[in-house]
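Here is the structure we will look at, set down as structure tokens.
Yeah, one chain of the complex is gone here, protein chain that is, but the others are all in their spots.
Going by the order they are written in, the chains are A, B and C; count residues from 1 in each one.
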């Protein structure tokens, strides 16, 4: 019989085969994502926001080595002390580290050496598995969710990297399919009152999703699908990027300073709009949810459309009852494109396809406490200047996201698969 | 008998002597602030955040000329068409404008010409006063509150300007007084539940203060006075600026990038800490509320102190019943220093002395609608990336601030008289 | 009978009425230039390359106070010790100084205070005049030439300042005149061989003009007048600014980075080209020598024209026998415009109108030794990255320039009255 352990969030997980299986499955997916990469592909860093694939592969492994093996397995000795300096991300509690903006200057260790490092750590973890104390298992589970986050980043960072290459590299073949037309946008109405949001369940959740707490909502309407690329083209062609009245002051400043005219990775030519993806350069599919827009753009689009972005509380309240596993998320390497909405009931595309910008800055929930120890740096110290996104994208590993999940980025960032869903007050 | 008119916020004001008197009084205060300035003093711009005194004097006048005279007085012709280009601030609806960062390049028009312009506009407004329609009176009232905001900015911008001059200019003589010791910090406890915040009253309010709406609060404790400079020295000497664990990630980055070690205008020497103010360079008074700290610093201080910043809802709920006129605010030119707390009941220094940073990003209240027309750009377009401050400072004109008042600045800004008050959850 | 003294350059000057008279005349010209300025006009700094008029007025006075009065008049005490910090320019030997880029932040001391300072120093110098030892007289003479250089800078810096003001200020009235057509460009031919350049005469010269030394020249042709604005318009209209082949690599990079399309202060509109000057905004006069072009532009123009810039040795050899006093230089406040060439013999416009960029980097002459003491920093430390200009401009005080005179600026700078004259090899 499996022993039950309690995480700091009060959830329980089964200490035994299932966590072990998930460990193996998550680690295998990372290897799969890396499979088509050359040593050089895995080494490049396109900008300070993004990291090399090799770095993601090593950093997620360093996380297990540090917080599980070093801290909880007696006599464990690091594979290479110097790698801790290279592969710590932002944990001040773990000491000095290689500057983030210089991660792309490391041709050594090679991809092969890092894959070998992964293997050795996996062996060490699996070898020690049955002896790991409960806190180590909690950290192991945290490490899995952490690695899933980096799987998504690996994909978006590779996209940023290859988008710099004028040869138009297709890392994966394009899946051919009949393009669907977009369904007309409908809306679901929600009454006001008190709702509970935040994670209070048994499963894993990050500290920033807690504590579960009541919020007051006013009656609102939420669109039943994400805004599409076709709708975005209408915004462009209506002068959306040239009309200051649609924009916040900072957004307008950002548009002018960076000469923004379309979503990231879009290219406008005489033949229409094209979008670069990891499957190459292709015409924009007007039915797919628009991706790679910043908060500034999402907010301006909503204002142009006579709507607004939902708050994260509205989004989460509306998502109750939606199935996180029903969406278009990553379940194997390569499948990273938002897809036209298909006919679900009430609300479509709540999970998967694109992260949906909300109107809510990322702030602590009332009564929030960061996790103990160095992993307390995981979320809390980022609770300023960023906005919450909800729902996961086509690059989010299946099973990773949930209704209470809070992703966060700066309002100018758009290298993630970020899109939006419209909301309106009901008066 | 004075006719009653209704502002867009539903308040009423007396159309007649009192508004006219306030017009004259507010305009006179601006002149008073400018009295000790030379033409050159009034021309300089120390940084893009700040503006020349001359510019403030002209811009506030342009506001009346544009939104009251041009829009509501038949046959009115602008004094000088070219000045509209120079003295529009950020109203995209009013067309092209002189770049903000170049405001300090205008030696002409001179201070004397601008004071003369002020006089002519005042005469035109007063001459037309009895004929102004209600909407014009609303805009006139808005213009008065607008001018009061610029009176505070004029003072903080002059401080920024003179702080660049190594001669240690004292614009006003220092008022000598016996320094009080700081009272021990106490706290007031508030139960949780539903509270109402936002402006719903009869008086003037900015659009961003509305609509009044319910919020849910959890039990909390609020310090009965602001954090003092003496307490801030303890933070410095405890290594507050060298310990990343106290800081958000962005805050820590800001500290390192800018080599921040103390509040703005402080100077540490062998003889202790000095602070430059408009009355010259003097030793820091440990009993006075600390001013000129950024949100990053306020947030880090609170974490170091085992506390947190209050939300704006907590602050406003707690301020109910406090008298906005009781504080240390500007009632004549020159009186711009935070003062040691004196014995009020329950909560001291809620109004005046220093603007208090809150934990709340500046976002629209549920159901917010920007004012109609160009003045709708007043607040709404700034609702991103900034934090709310409450309570007013020693540089805020007396009578300007109220419990529902929402000031806002970026988290790195600290040239205003910004300080903080601690809060804590009650568990 | 006047005693003869010898300067470090071996020249002699008459210790008595003439130096004294020149002191009074030079000082008076500075006052004259400042006459139409308001306190604010005199305070602004448009960019780090330029300085406020007030600063020039004070710095030139500080020079006399420091190197003549402080160093050579027993018992002299500085008027204000703190001003030495403010008004030292770049003499590391004179200790710490106010950062150059912050000179525009000094509204105090006022223009009136600085004019008063000037008067007091003049009185002190004149009072001590007959007792000054020879080295002090040399420094006094150096100070006069120094002040003349700053008179030119005062004018060009005021032009830069007022050019930022959209009101199109005319500091001086425009002198109306019948525009001459440009004479056709002719050329004078010079045989090759050994020539002597550098100052070896009795009069004053800066250290960088020495020692006089032989140079080898090849046969060359020099244009008999400067390139005109009309010729420059042809360059623009022939695509000069869009053709990389005309440019050095650094020049082309500078053009693209700064979107350069015309000389500084030019404005192209539907009505043709306009140029802003201290007499306001007026149509470009096609007959006047082009001014306000960088070395990059001058070099590109010459290549486009199938010519090259002359070396400084060629220029100086050709200038032998030309009269430096014959040109269009400043002899009273206000007269600062290049003029169409008039009929001299052989070479026109060699002195006055525009500084002529040469092909020669500013390097030490063979055997160069910097002057002793702090004034040795005057020229020597700038002998890198700059190009030599010859001949003086319409803003150079009459009597200041001579055939051996070497002015120098960075190749991108163009706020001076810089133009060019073409040269060609004779094969």
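Going forward, contacts are C-beta pairs under 8 Å (C-beta built on N, C-alpha and C of every residue); 3 or more make two chains touch, one makes a residue touch a chain.
Source: prediction; values computed, not measured.
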| item | value |
| --- | --- |
| Touch partners, limited to displayed chains, of the chain removed from view | A, C |
| Residue of A:98, A:212 or A:308 in touch with the missing chain, whole complex considered | A:98 |
| Option from A:46, A:143 or A:366 whose C-beta touches the chain left out | A:46 |
| Contacting the left-out chain in the complete assembly, out of C:21, C:267 or C:425 | C:425 |
| Residue ranges of chain A at the interface with the undisplayed chain | 38-44, 46, 82, 85-86, 98, 102, 104-111, 161, 164-167, 169 |
| Chain C, residues in touch with the chain not shown (by the definition above) | 90, 92-93, 194, 213-216, 218, 244-245, 247-252, 295-296, 299, 359-361, 363-364, 366-367, 381-385, 411, 425, 427 |
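Please note the rule applied: only the chains that are shown with their structure count from here on.
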| item | value |
| --- | --- |
| Chain contact graph, described as a line, ring, star, complete graph or other shape | line |
| Chain at maximum distance from chain B, centres defined as averaged CA atoms | C |
| Most central chain, Cα average position | B |
| Intercentroid distance (Cα basis), chain C paired with chain B, Å | 47 |
| Chain centre separation in whole Å, for chain C relative to chain A (CA means) | 60 |
| Chain B residues counted as touching two or more neighbouring chains | none |
